[in-house]
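The other protein chains are all here in position, but one chain of the complex has been omitted.
A, B and C label the chains in the order they appear, each numbered from 1.
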Amino acid sequence: MSNEIKVGIVGTQFMGRAHSNAYRRVSDFFDLPAPPLLRAACDVNPSDLDAFAQRFGWQTKETSWEKMVSRDDIDLVDICTPNVLHMPIAVAAAKTSKHILCEKPIAMNADEARKMLDAARQANVRHMVAFNYRRVPALALAKQLIEQGKLGRIFHFNAVYYQDWLVDLNFPFVWRHDIKKGGSGAHGDMNAHTVDLPRFLVGEIEAVCGAQQIFIKERPLQNGKGTGAVTADDTVYFLARFRDGALGSFMATRFATGRKNFLRLEIFASEASLIFNLERLNELQFYSRSDEGSEQGFRNILVTESSHPFMNTWWPPGHIIGWEHTFVHEISDLLLAITEGEPVYPDFYDGLRCQQVLDAVCQSANEKRWIDIPEK
Amino acid sequence: MSNEIKVGIVGTQFMGRAHSNAYRRVSDFFDLPAPPLLRAACDVNPSDLDAFAQRFGWQTKETSWEKMVSRDDIDLVDICTPNVLHMPIAVAAAKTSKHILCEKPIAMNADEARKMLDAARQANVRHMVAFNYRRVPALALAKQLIEQGKLGRIFHFNAVYYQDWLVDLNFPFVWRHDIKKGGSGAHGDMNAHTVDLPRFLVGEIEAVCGAQQIFIKERPLQNGKGTGAVTADDTVYFLARFRDGALGSFMATRFATGRKNFLRLEIFASEASLIFNLERLNELQFYSRSDEGSEQGFRNILVTESSHPFMNTWWPPGHIIGWEHTFVHEISDLLLAITEGEPVYPDFYDGLRCQQVLDAVCQSANEKRWIDIPEK
Amino acid sequence: MSNEIKVGIVGTQFMGRAHSNAYRRVSDFFDLPAPPLLRAACDVNPSDLDAFAQRFGWQTKETSWEKMVSRDDIDLVDICTPNVLHMPIAVAAAKTSKHILCEKPIAMNADEARKMLDAARQANVRHMVAFNYRRVPALALAKQLIEQGKLGRIFHFNAVYYQDWLVDLNFPFVWRHDIKKGGSGAHGDMNAHTVDLPRFLVGEIEAVCGAQQIFIKERPLQNGKGTGAVTADDTVYFLARFRDGALGSFMATRFATGRKNFLRLEIFASEASLIFNLERLNELQFYSRSDEGSEQGFRNILVTESSHPFMNTWWPPGHIIGWEHTFVHEISDLLLAITEGEPVYPDFYDGLRCQQVLDAVCQSANEKRWIDIPEK
Partner (left out) sequence: MSNEIKVGIVGTQFMGRAHSNAYRRVSDFFDLPAPPLLRAACDVNPSDLDAFAQRFGWQTKETSWEKMVSRDDIDLVDICTPNVLHMPIAVAAAKTSKHILCEKPIAMNADEARKMLDAARQANVRHMVAFNYRRVPALALAKQLIEQGKLGRIFHFNAVYYQDWLVDLNFPFVWRHDIKKGGSGAHGDMNAHTVDLPRFLVGEIEAVCGAQQIFIKERPLQNGKGTGAVTADDTVYFLARFRDGALGSFMATRFATGRKNFLRLEIFASEASLIFNLERLNELQFYSRSDEGSEQGFRNILVTESSHPFMNTWWPPGHIIGWEHTFVHEISDLLLAITEGEPVYPDFYDGLRCQQVLDAVCQSANEKRWIDIPEK
């Protein structure tokens, strides 16, 4: 069909799979004037690429991203590579007028992010950063409640992102342990999410003060020969002051034994509070001071009603959805924005703003002092 | 002081301890015109009696309940004995014009219960059955919400009472295993509570159909010589129809591995629902259809506010109370009723009504059919 | 491809959508020698059929199930119709040597179920009943733990299935309210699941005693003209004795205000216990008496590890899956069984056994007495 949006994806690992799944499912549940066409997949490793393309039905293959980006049968470039490649691919894609979806964190640092933003704006293409948690229905509901004024003045925004897959001493050295390939470790991977969420929900951070730690300094190489030196952080904590006076904290770690993908938000405000946990992503806890005095309590909203964001298209109430559905929501909105020529969020500006906070935290951890966030 | 209420207690085991504790604490927190005086303790076992009286400060001792009941320096007889003795002690106490607090279940059967009720009424004394869970603040709050009309028409009242102390094959034979001493096993001990609660909260049961089971038929005697035959039920389940059309279920068992004192109520009604669990007795879950549509959820009320029943006398919000506090509340209300000459509930009529249901369940289990509950 | 399994589906509503989704996703995550081909969709309503077929990519359409079942380009007939049509379609499909997947409950009654079983056996085709909850990873893990002997002797199997969509008085009259079309109401729809699960996990039921209730007798017709008389149950409760002596309870209701799709299992046994709740289907609670004494407690297993059933093909630990994934698992196993010519479970015999229990409960509710389940 002429009205399809032809997608080229770079990267075939975890995120490549998650995005592929979303492209394949989105039209079964969301009404899109222009559905996606899985046109080309790209990876430097040919055997990974073959398996990936066959499994998810990508029509053609490339082992060079430069080549794929320059093809004229691609409308949208989807970047699922290690972080170090985000900027070059995105800038190249913008130059050939491709729309761009880029995994988070947007780049290795804010300078790169700004180049990406400038390139995308100049090319006048749609640009989006894959902060998929904005489209967890429970968090989209949180956004609604806040926009309706139900929270009032924000006092606290506390976020943790706990995983535990590095507690195992035998977990091998991978690219995420190398600061040159990832820019950072847990920080860029996990705090990128938790830094985007307050920007989505409650406002801008003014200043940060952080600390990092590497608990395990050496890890076995995957080829079985020796070890690699871990240079990327295992954990980063930081305190934050928001522009409106709220106080916040952020803790990301891959050493939270027993927690698998535990992203918890706690938002305390003058009229109400919200609690969220990604391991129970179909639920949102809401406490309201406008409930009658002796009946106040955290209510656990099962966010599966047709009145809840994104949920009218799925299943009846109580039939929960999974983590992967957030990508379907994200890609649905992106494809619609491309068709309609409208902006879509979070865009590269959001990616840049997040990266500025991440960079400031790193600087703060190095210099052991508070660092202000640029005003824009 | 002349205005003290002189208490005589019979039985020095678990319930004797719980009641003693309540008598000793009640005036520290509740304003009573006539506080209790711990006048006399009674037990057939002199060594148990001595230790008990000394620990809790009972002023005098008796080894014959007949003797204690006939003393004229006793105002209130508190019955904490095996069930088989409830009726004779209560009737004797009434005959000498003593007020009476009796542990649950009120008696071995409804006939005995009626004798107790008749005796107490004839003597015009205060009479109370120690269904202490009516005075868990969370359940008193539930009662308030129901009386305020917030639940509407009741559809379901489901109760479980799970314990696990008999799962251990080596747990010895005690009086509770002997149907002649207890009247029943888990049924009278645990279902007595859960049958009283719907009467307190939602209304009368019309008919029941039950089943029972003894999982372990023989248990070692405490003297180490042989085993005793278990004749009292390990578990009793029953279905119930309420007069107003609600459907209910009740399950009591001492074989719920991992559950220690887990009494859960689920009340589903046309406007709202309530969930309660005794292992978290400071909490009440409340779901209301009058909340805004997309914000509905079970809210967990931490029942520790000064606006909550019984709680203004204890500690600031969030400082939880324990299981034993329910007896302090109960005894506070009883002593006040004695002083003021007013009725107090649950009384022996409530005990009788509960016993009628318990009896009908036993009959139903034996005859394998539904049994109607007497109208009064 | 010659090795595809050509599927014809009858019914385009809720279950039709859930199955379609599964056929479209299964090969993206499971390695199947013969993937499904969505060959034909059937519905008596042409406009529903068109929309359905287009959305999910069904290649051809039929408005007569008789016609579709007789086509020779169909290998597998998938029955997602109202219950009254299960038997005729299944028997016809068997006669033309089609494999069959049938939604639950298998039929209107056990007689119908036996006809289906006989027909399928005679035709030597694969036959499966869509008790999809057997393939919730947490329940498949429960099965593993039980097979490893970790539970010991079963004392109790308690199940509830709570929904609340009928509490709304304005909810219109639909086919599920008509006993002639559904055979029963909440009972066949919800207890069918909860009756299959103990058969999967712990063993056969010996006798049952049940009660039912219709709370709202009349509902508005969807055309806005008058009301329809509700003849199917709103709720059914029953007690059960298992052959091995365990005592069980089952409660299904659509009047559990606040509960959306709350299927809770509680299994108490001599060595361990298990708790499950479908609204948090990625979790299984497990209590083991073999843990050290002072460390015993219900542990909440987040069933998302690659070592857990079905989960190695999805996402990393902590990235939860949804309700719909159970159908992917089910259909994966069915397609594999078809390819390999092996039996697959739950089959029509399981459907029959479940139906015998459901029938006995209805008879029990009518006759107000216990009813034995046939031995086979």
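We adopt the following convention: a contact is a pair of C-beta atoms (placed from the backbone, for glycine too) under 8 Å apart; a residue touches a chain by one contact, two chains touch by 3 or more.
Since the structure is predicted, the reported quantities are computational estimates derived from the model, not experimental observations.
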item	value
Residue of C:149, C:224, C:293 or C:341 touching the missing chain in the full complex	C:293
Listed residues A:142, A:230, A:272 or A:336, member touching the removed chain	A:272
From B:261, B:307 or B:339, residue that would touch the chain that is not displayed	B:261
Omitted-chain contact residue, chosen from B:149, B:226, B:316 or B:341	B:316
Where the missing chain touches chain B, by residue	14, 18, 20-21, 24-25, 27-28, 55-56, 163, 165, 259-262, 278-282, 302, 304, 314-325
Where the missing chain touches chain C, by residue	141, 144-145, 284-288, 291, 293-302, 305, 307-308
Interface with the undisplayed chain - residues on chain A	155-156, 158, 160, 162, 164, 167, 209-211, 213, 215, 235, 237-239, 241, 245, 247, 249, 251, 253, 255-259, 266, 268-273, 287, 289, 296-298, 368-370
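Assume only the chains that are shown with their structure count from here on.
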item	value
Mean-CA-position distance for chain C and chain B (Å)	41
Residue list for chain A, restricted to those that touch at least two other chains	302
